[in-house]
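The complex appears here without one of its protein chains, the remainder shown in place.
Chain IDs A, B and C follow the sequence of writing; residue 1 opens each chain.
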């Protein structure tokens, strides 16, 4: 069971309180109808799936209820950082995560 | 290649087994191949085998970052069935079962395909509707699958509890008698031996770091830990690691890799005659020939390459098994392990050409890759050899995610209402 | 759990180690708002706790902050209408959501020497991470619950009604189990 820091509660808590919510920073376009089929496929389905640091979303479902972002190394499953929804994508180098 | 038989076994026994020869050589990479397959699991080795046997393409290398058969081939719960809902899936998996039934003879290697029947339990009205839909569809597709009442389920699998008061009462089940299990390692070894005998190089412990492309964009070969290997065609069959490999060729896929756990109990005398799957409680169980109960779990909620599943999931899986088969509550878990499965949005595989000329991919098998091994390998080889889809794998393209023509077995199972 | 509730806390499980009671019914409001909360605080007659997990009381009203823009209010039965209308009064200046959820939940009162340990049967987080006088929403045996820590070994646990029997079953089991243990 992972330990996850909720950036809203500012507490580090067991995974049992959280729900994974997929890749982060997949932004829904302002005007979806203006999107090509390829762009919409990209938005709906295409994912990074990296081996190493992964920008992803979690929801503190059994807690404050907030969706937030995280960077987790998918090889060690260690969280490099978590941050609030809407905050900019942190710079990997500063997190000491070695992208593979 | 020594022919395997009771006679050769006896003959060698008399000479103290000193004269057996290696089943496949540990090859060193050549500078160039007609086809390089990335990933020496059952799918990759099988594709190489069929390329050599059915398409006469023998200048082939299968390259793996580790030991052959060391990935999901050697980590899964070996369930084989073809009672899928959609025609496309049914055709692909049934093609596999056809090949499974003769695979031991085909490879002269006993893969122990055990036609012991797979029983899928229905625990609510919605399951019943969904399974009936499968059964009717399978019947008209010529795929065997029939409905059993709770009592018939109990008769077919005596350890099963059909108590009406259970939290998940058994309301019946769908049985495919032709389905069963096989010995997973033997599949990889058998294909490896068969492919090697036909001239295929099997290169182990040689990570592929990148797929290199020519100026015109077509595939040039693969960069590996042992240097560049030129190849006219490259087929990627790397399961959970496919996204990472394909991205080096700038091909992005609708894949996510999740940890999947499985476990075995201590071995006991035969007590469990068939395979039972219960989707409602997320547990799958059979008994290996060695006597261990082989139990499959669901995937963890987050993507990962750590091959380290969490404890809660296993607790749930074991609880589910003990709930459906209460006599096993005092049995002991011997060993549990994790694998990495690559999952597509519609839970169906991709066996496809790619935007890159000469680059082919076979991935997205999720938790169902083992059963498909011969069929996927067979049609993947065709696609690589002829640079065109095989009639059976044609629907499993990458394009379907753009057009929306999904093969959504998961959605078709729908949700409780 | 389906029988009408008595006006006094009803003992549901009790042992030498710990006691579980069903709290007498109270009114519950889910408050959602953001920005300058002054108007609402005026209407409610308390200053809303600023940190997730913190509690405060104003008169008979008790508030627990559950999220960045979410509070759970407990108040005596029959006082809801008043609060609703006084808050409605400030809706124009401070739009918010105030929803009566009195009927949604029941509250278990858990106390006794080993009350804290009883929680560890189903709660993954460390009970000690909830200070006395604070509260948290968390997960107990797969069920979302809200824990109010009132004293070192006195807790309240809010549970949605339909999940309460499941939660109670585990609490009852734990009551007996803890009592049977030679500590």
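What we mean here is this: contacts are C-beta pairs under 8 Å (C-beta built on N, C-alpha and C of every residue); 3 or more make two chains touch, one makes a residue touch a chain.
Just so we're on the same page, contacts and distances are computed from a predicted model.
The UniProt record for the undisplayed chain lists the protein name "Heterotetrameric sarcosine oxidase alpha subunit", from the options "Heterotetrameric sarcosine oxidase alpha subunit", "Hydrogenase-4 component F", "Oligopeptide transport system ATP-binding protein" or "Na(+)/H(+) antiporter subunit B". Shown chains touched by the undisplayed chain in the intact complex: A, B, C.
Among C:62, C:100 or C:150, the one in contact with the hidden chain is C:100. In the full complex, subunit A touches the omitted chain through residues 1-3, 14, 19, 21, 27-28, 31-33, 35, 37, 40, 43-44, 57, 59, 61, 65-67, 76-78, 85-86.
Not every partner is drawn; the one left out touches subunit C at residues 2-5, 25, 30, 32, 69, 95-105, 117, 120-121, 123-124, 126, 128, 141-143, 160-163, 165-166, 169-170, 173, 176-177, 179-181. Mapped onto subunit B, the interface with the missing chain covers residues 4-6, 8-10, 12-14, 16-18, 20-26, 66-67, 69-70, 74, 87, 91, 102, 104-105, 108-110, 112-116, 123-126, 129-137, 139-142, 159, 167-169, 183, 185-186, 189-190, 204, 265-271, 287, 289-291, 306, 308, 310-311, 314-316, 318-323, 326-337, 400, 402-406, 408, 410-417.
In this section, only the chains that are shown with their structure count from here on.
Between the interfaces A-B and A-C, more contacting C-beta pairs are found at A-B. Centroids built from CA atoms put subunit C at 49 Å from subunit B.
For this pair, subunit A with subunit B, the centres built from the Cα atoms lie 30 Å apart. In this assembly, the C-alpha centroid of subunit A lies 31 Å from the C-alpha centroid of subunit C.
Annotation for subunit A: residues 1, 15-16 touch two or more other chains. Of all the residues in subunit C, the ones that touch subunit A in their complex are 52-53, 66-68, 70, 124-125, 129, 136-139, 144. Against subunit C, in their complex, subunit A makes its touches with residues 1, 8-11, 13-17, 61-66. Partner subunit A is touched in their complex by these residues of subunit B: 241, 243-244, 252-257, 301-306, 308, 310-312, 342, 345, 401-403.
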